[in-house]
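The complex appears here without one of its protein chains, the remainder shown in place.
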Amino acid sequence: MNAAEELKALLPGSVISIGLQLNKPMAVIKKEDLVKVAGKAKDLGFDHLSVVTGIDYKDHFEVIYNFFSYSKKQNLALKVNLDHDKPEVDSLTSLWKGADWLERETFDLVGIKFIGHPNLIRILLPDGWNGHPLRKDYDMNTEQFVTIGENGDDVVSPDGTNLLRRK
Amino acid sequence: MLFLAMWTGDIMFANTYELIVFILNYIGIYDPIYNVFKMFGLEYLLRIIIVLVEIAVLFVFILLTIMFLTWMERKVVAMVQARYGPMVTGPRGLLQPVMDGVKLIGKEDIIPAKADRWVFTLAPFLIFIPALLVFIPLPFGESLIISDLNVGLLYIIAISAISPIAILMAGWASNNKYSLMGAVRAVAQDLSYTIPLALSAIAVVLFTGSLSTVDIVTAQSGTWFGFIPKWFIFLQPLGFILFLIASIAEMGRIPFDFQESESELVAGFFTEYSGMKFAMFFLAEYAHLFSVSAIVVTLFLGGWSIPFLNLIPATFAALVPIISLVVFVIKTYAIIFFAMWLRDTVPRMRIDQLLNLGWKTMIPLALLNLLVTALLMTAGVF
Amino acid sequence: MTWISKDWAMGGIIKGLIVTLKHVFRVGNRPTVTVQYPFERMKVQPRFRGLHAVDENACIGCGICETNCPNSTITIVKHNTNWYPQVNVGMCLFCGICVDVCPMNAMKMTGNYELADYNRESLIYGPDRLLFNKEVNK
Partner (left out) sequence: MALIYSGGNNVESDELFINMGPVHPSTHGVLRFKLRMDGESIKECTPVIGYLHRGTEKLGEMKTYLQFIPYTDRLDYISAFPNNYAFVKAVEELAGIEVPLRAEYIRVMTMELNRIVNHLVGIGSLLMDLGAATMIMWGFRERENALQLFEMLCGARMTFNYIKPGGVREDMPEGFIPKLNEFLKDMEKRIDDYEQLINGNEIFHMRMKNIGVISGKDAVNYGWTGPTLRGSGVDYDLRKYEPYSIYPDLDFKVCVRKEGDSFARFIVRMDEMKESLHILRQVVDNMPESKVISSAEYGIAPMTGTPSSVSTYFPRIFAPPPGEVYSRIEAPKGELGFYVVSDGTTKPYRVKIRSPSFCNLTAIPSLVKGLKIPDLIAAFGTIDVVLGDVDR
């Protein structure tokens, strides 16, 4: 019995389906129950949150959490499906401190809101950037210009008026 | 004949002025010149001219030494790090300091907009001039001393205490947080390390009973049992180690280079300086390196005194001032090499660890050293 | 003084000083390794991926290198009567994919790595600068 099946047995209401992500067990879960299932997974020994991936499938978003258990040497992936209009899911920062930046990055690049995240601001792109680049509908042809403002913050403008030296 | 007398120590000149007058007399041109000046009633002018000439010679010597030291530093670092170091300018890169100077002179002199202009401009001078003034009472060789002050050691310690003020001025006036932190660190460091420095110097003064540097050096001439030089390092091993560590801290070199620790504070108190002003800090740093090493040599390694004087044939007696100068320079360079060598080996300490070391370890040890020395002297052991 | 309770002898530092001194005097296979660059150069390995070279006879101007270039570095331009690649070295990743994909083995990369220039235009290497075999052909 792999970890996904174990989870299914423990929380039958929350796990929608189980499957394999190639050769690693994966469970698709309800987005409302993410924290509950992840907490259960942590109790099962999955103490390492390896990565948080957000994927834009045009009609819906998927967020995939890859866990690993140092004690059992097993993998586990949890997947939640989100509506395209309202990409929101609970934050795992209460369980894993390492989720902080991973979720911020997913918010920054894919635009998924993590409810309950203490500091959900952009991390790689400057504050005020328009759009989330890893969405499939991101407009790549519009230029955005960034400078450092008076108090050290990033200033973004669409036409480059804030640049000291125009190109 | 007279040189022979000099060599045996019967005649010693108090300072270089008298040596020059003696030499001029010896070759017979002093009186004609003196008479020319006397004609116009300007005898004092001749004295001033001679003193100015010797100061000029000294400063040129110091500046050349500094330039050589910058080259040497880079070469030693390069040797440790399996590199060549400067190789292009001049033979084996010897003219590199000249090129550096030319480059720095050619640079734009930037004063930050919000800097305190006057203090900012004054600070490099205030650090550079004391760095040169320290050399006034330092004996470079027999009779080779500008002025044998009877408070020579005190003068040296007092003059080198000016540099923290200049550093604080530079750090404050730059209006830069890194500069300010560097300056505050430098002041804290200098304050805490001048104390063990002075305390271990006092232990030496106990032996000589005089603050005059010439007296200190003279007290170290000769040998015990014919083969151990009478250097104070053998009487004061702990004092020597404390003085060496404290003087490396005074120089502000790794492992104690907090004033400019480049990986933490970018460049410390001279972050905002450029061009010639930066060059002054740079030169002052190496002047410090040379002067502090010279002081270590004077206090603990016998200064210019030649331990095995009797091995020098009497025919070379005329060269005694030159030989003593060479001996002094060699000893000084040994200390400088040690400082450079240490710099390439150890990482930097942390500022609180440095202050801990200074206040909690070095000052008690220096006091203990002083106490033991005084007790042993009272008991008549020395 | 508890913070420095042990290691009073500073044995570690003395050990380190000995090692650095060995380097100063180059004791035991610790030679100077720097190469004085403008005066002497390092030997470039035969596989080095530097500036491109295009075999004039082999190149058929098919444009496979153009489509496979990750950075759109290569464009096919007309040179004399035939079509040859033109490489914008300023954008090149020097990944060697163009060499891998060339069906005729016409593209290769030379050991020329000194490609700095004064403006961006001169970084665009046209066929006139990339083709070899030219003289041999005549």
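Order of writing sets the labels: A, B and C. Residues in every chain begin at 1.
Please note the rule applied: a residue touches a chain if its C-beta (ideal position, glycine included) is under 8 Å from a C-beta of that chain, and two chains touch if they have at least 3 such contacts.
If you're wondering where the values come from, they're calculated on a predicted model, not measured in any experiment.
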Omitted chain - touching chains that are shown: A, B, C
Identified contact with the non-displayed chain, of C:Ile74, C:Cys102 or C:Leu130: C:Cys102
Positions on chain A contacted by the hidden chain, ascending: 21-24, 47-51, 53, 55-56, 64, 66, 70, 73, 77, 96-102, 105, 109, 122-126, 133-134, 138, 152
Residue numbers in chain C that touch the chain omitted from display: 3-4, 7, 10-13, 15-16, 18-20, 29-30, 33, 44-49, 55, 57-58, 64, 68-70, 93-97, 99-106, 108-109, 133
Residues from chain B at the interface with the omitted partner, ascending: 77, 80-83, 177-178, 180-181, 254-255, 257, 261-266, 344-353
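Following the convention adopted for this analysis, only the chains that are shown with their structure count from here on.
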Touch-based graph of the chains, sorted into line, ring, star, complete or other: other
Two chains joined by the most C-beta pairs in contact, as defined above: B-C
Whole-Å gap separating chain B and chain C, where each centre is the average of the chain's CA atoms: 49
Distance between the centres, which are taken as Cα means, of chain C and chain A, whole angstrom: 39
Per-residue overlap in chain C, given as positions that touch at least 2 other chains: none
Multi-partner residues of chain B (each touching 2 or more other chains): none
Complex interface listing, chain B residues touching chain C: 76, 79-84, 87, 341-342, 344-346, 353, 356-357, 360-361
Chain B partner contacts - residues on chain C that touch it in the complex: 1, 3-4, 13, 16-17, 19-21, 23-24, 26, 30-34, 36
